[in-house]
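Excluded from the complex is one protein chain; the other protein chains are retained at their positions.
Chain lettering (A and B) follows the sequence in which the chains are written, and residue indices restart at 1 in each chain.
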Amino acid sequence: MGKLHKGSLLALSVLFCLLLCGCQGLGGKSPNQRSVAQVMALDLVPGSEPIRLTLRVLDEEGSPEGPASFRTVQAQGKTITGALGEAGRQLGKEIFLRDIRLVLLGEGLCRKGIDSFQNFMSQSYQIRPRVSVAAVRQEAAPLLEADDSGEAPADSLVPLLEWNNRPGNPAVTVMEAERLRSAGEGDCFLSLASLDGEGKGEVSGAAVFRGGRLARLLDVREAEQLRLLAADPRQSVVVVSLPGGGSASFRLTGRKGRLHGSSVQNIPQFTSKFTFEFQLLEFDGNSEDSSNLEELERALEEKVKGEMEECIRKVVFDSGADVMGMAVSQRRDNAEWWNRNRDWRKEREGETLFEKSVFYLDIKCRITQTDVSIPLIGT
Amino acid sequence: MSRRKPVAWKKCLQQRLEQYRRESYISPPSDVPRQDHLKSSLLENMIALRQQFSNSSDLLNRELTVCGLKVQLVACEGMVSLQSLSELLAEPLNALEGQMSSPQQLLDWFRGQALLALDQKEVCTYSQLFQFLMSGFAVIMADGLDTAVCFGLQGFNFRSISEPSAEVNVRGSREGFVEPLRINMTMIRRRIKSPRLKFELMTAGSQSRTDICLVYMTDRVSEDFVNQTRLRLQQLPMDIVLESSYLQPFLEKHPYSFFSGIGTTERPDTLCAKVAEGRLAILVDGTPFALILPYLFHENFQTVDDYTHRPIYAAFARVLKYLSFYMTILLPGLYVAVAVHHLELLPHALLRRVMAAEASTPFPLMFEALIIQLIYELMREAGLRLPRPVGHAIGIVGALVIGDAAVSAGLIGSPMVLIVALTAITSFVVPSLYDSVTVLKFLFILAGGFFGLFGVTLGMCSLLLNLCSVSVGGVPATAPATPFNPYSLRDMFMRSGWRFLGKYVFHIEDVPGSQMGDKRLHGQESAGEEKMDG
Partner (left out) sequence: MVKTRISGSQAVVLLFLSRMFALLTVSGGRDGQVGGGLAVLAALCSFLFQLALFLPGWLLARRHPGQNFAEAVTGCLGGAGRGVSLLLWLLLVLLAGMSAAEFEHFLVSAVYEQAPRLLFAFLFLAAAIYGAWLGLEAFGRFAYFGFTVFALLAVSLCFSLAGDFQTGELFAQTSASPASFLRTAWSMAAGDIELLCFFLLLPSLRTGEDKGAPAGKGLFFAWNGLYTLAAAGFILLTVGVLGGNPSTGQSYPFYTLACAAEGSLLARTDAIHMSMWGILGLLRCCLLLYCASIALRCAVTVSSRRKSLLNWAAGHRTAVTAFIAFAAALLLAGSPAALNGLRRIWGGGIPILCVLALFPAAALVAGAVRSKKRRKEAAGHGEAP
């Protein structure tokens, strides 16, 4: 009885003191002491505090039953963390970043380099491992400005850009970031967001990054080629002109195979053996001559190969961005060469080994699904 | 002048404290003369009896002359059946003809020539006399005899056998134990018709001298364990024993643990099942709650219905009970932990709702949870104690106070009300653990509020460690889950069919980790004695 008496008295005293002091233990805060950010936009502005942060935060005063209402807060700082601190001071609450769904990066920041942003994302436990990131032509902040109805262009971008496990996004998966880091490369591509004519947000292309800096902006068609290269099935619709006249449209449903890296006389070589799977969406051709499955597949292969070659030339060689994972494939398949030539991007005698790379594209296309009732003849 | 040793003052202080404790305890007046023998003089016996009873009004006595001998019939009012007294004792005594030459002849007549009551005892001391008198026996003392004869003609009123209040079932027996010990014994005997079933009567409490009964099967229980338990009960330092819970702390090693290795039951069928597995049961006169030891933790989640329904439903019900238990203790704490420290774990839609609900509440979430749980417990206690006609008002007040007014006034958030309601329901799914989960609920709210998921995890680990350390009679309470035994797959999380269960007889001694019956433990405490200190 004595032991319990002493022990329980001690525990009660400690508890009473803790409650009296309002001790928050491990620094937690009640929900009403936090402000939940949903969309973050980062721009580069001239001045001593070059990072301009715009946040779209949840307005907690709204009713939980009705649609969510937001407000926008803007702050500047020398670093992203500094700007966040300033935004928190403006709001009077701690900013909760762990529910951010979309990050928009302004063109100025992209050209300067997104290394600091990548570091912020990968080291911060706060951000979800999979969050959508997009580049924006010119400034990102206007996409967060709400109109009279309270809607901002960024709101419509969120469902467009939420994606899983796509290569190229610097923060899309931790695994990809790890692979890129171990390959010593930081090239990637992001979707390019902008305002449409009606003031709504739209995806208008892609932004290619080399070494963490913006190398090239691609238009919609070029972005589709890039998505084909990266096997992103969203918006990867291929329209093929049929030999007998007419056209057919297909949607990419999957890609098998990978890039193989090798070297011949120290020149890196890449062989891509890809098998693309398509779903036939629409068929507008001569049913007698053009409904042969093999013909369609052949037409597809020609189209896809052409698109990919064009994309590789423009994106990979003209911009110098390794968006296909060439470095990763060399590291994996040709480790000895890779260990000797990790600096393959360095100029030697006016050109780099990277630029000398030779590509062999071995493409096969398979039509695996169709929802069009045409008599496809297969042999 | 000799120097005092440095630590003498500490010892001196301790001795003074002990002395103070002894002196401040006033021991009850001794029952004089407890061991005094009865006298041959009837008058002296009656005087001593009246003195001991302090002339209490419930002591009735009547002087008779039976065959020329003076005889006193003594009984406690209301304890003896008047009809039995009249038919079985008074009439034969009145019908006795002739003259008895000596009181001894009367005694011999009682012993061998008359069957006045099935339960007939002779007593020679006052203490024994009081024992039987207060147990409802009618006592006859004759002048010239230093022996009294006690006749078991009990007729006191008691509650009839009814459905147990705390262990309700859908299918199965509706009988529950009642207060008189003997009736409980008959209910058990009717269910186990084996000569190996033994009832061992003893008394507990120096003042109350309450009848208690050890129930066990001689071919299944560990003899060492029975001896240990008997010894502890004999050394019980209690004046009054009114309920089986008075004995519980003296029979287990960790009386202050959250969980006990001793179970209780109101059902004779449950008790019989446990006794048949080699356990020891203790019945206490005056309470329908019997003790079962050792009791495994997972048995709190077993009910009679599990064995009467089909296995698939029984498995579902078991899983539901386990889920309810964990929900009761963890749900409020987890909610507070996640909402205060780990909002990132909530999906977006839920996060929005929580933020909006808690935006305008004035209190920190942890305080809110504590307050609302406290209000619920207050209402529950009030509902238990209130008279029935008024009791239903508690439900209305509770619904108004918590469900409507508090939320509308913005004092608490609606998710918190939902959590409390859920927790309240789940806490009653396992009623035997209600007291533990009530306290644990509050502790986990504190742990989650102060230390987040880290605190909840540590708290849960500490609780499990506490549970793992509980053992009674050398049998770990966490068996057969850990140490693992395949039996746990048969009758723990789910219940196999009777065709399979019936093949294997479960003995509590055979549970892995059990040190019951270990020769080394004879007369000593069981497992876990090698501690870090000492």
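As a working rule, a residue touches a chain if its C-beta (ideal position, glycine included) is under 8 Å from a C-beta of that chain, and two chains touch if they have at least 3 such contacts.
Owing to the predicted nature of the structure, the values given are computational and were not obtained by experimental measurement.
Visitor: Where the complex has a chain not shown, which of B:T147, B:N466 or B:S496 is the residue touching it?
Guide: For the chain that is not drawn, the touching residue is B:N466.
Visitor: Decide which residue listed in B:P347, B:P486 or B:G502 touches the omitted chain of the complex.
Guide: Residue touching the chain left out of view: B:P347.
Visitor: Looking at the whole complex, which of A:R210, A:R227, A:R331 or A:R345 touches the chain that is not displayed?
Guide: Residue touching the absent chain, from the options given: A:R331.
Visitor: What does the interface between chain B and the hidden chain look like in terms of residue numbers?
Guide: 341-342, 344-345, 347, 451-455, 457-458, 461-462, 464-466, 468-469, 471, 476, 478, 481-484, 512-513, 520-521, 524-534
To be clear about the criterion, only the chains that are shown with their structure count from here on.
Visitor: Roughly how many whole angstrom separate the Cα centroids of chain A and chain B?
Guide: Going by mean C-alpha positions, chain A sits 65 Å from chain B.
Visitor: Provide the residue numbers of chain A that touch chain B in the complex, in ascending order.
Guide: Spelled out, the residues of chain A in touch with chain B are 4, 15, 18, 22-26, 28-32, 34, 36, 58, 60-64, 68, 96, 98-99, 101, 126, 128.
Visitor: Touching residues of chain B toward chain A in the complex: what are they?
Guide: Result: residues 256, 339-341, 343-344, 348, 351-361, 364-365, 446, 449-452, 454-455 of chain B touch chain A.
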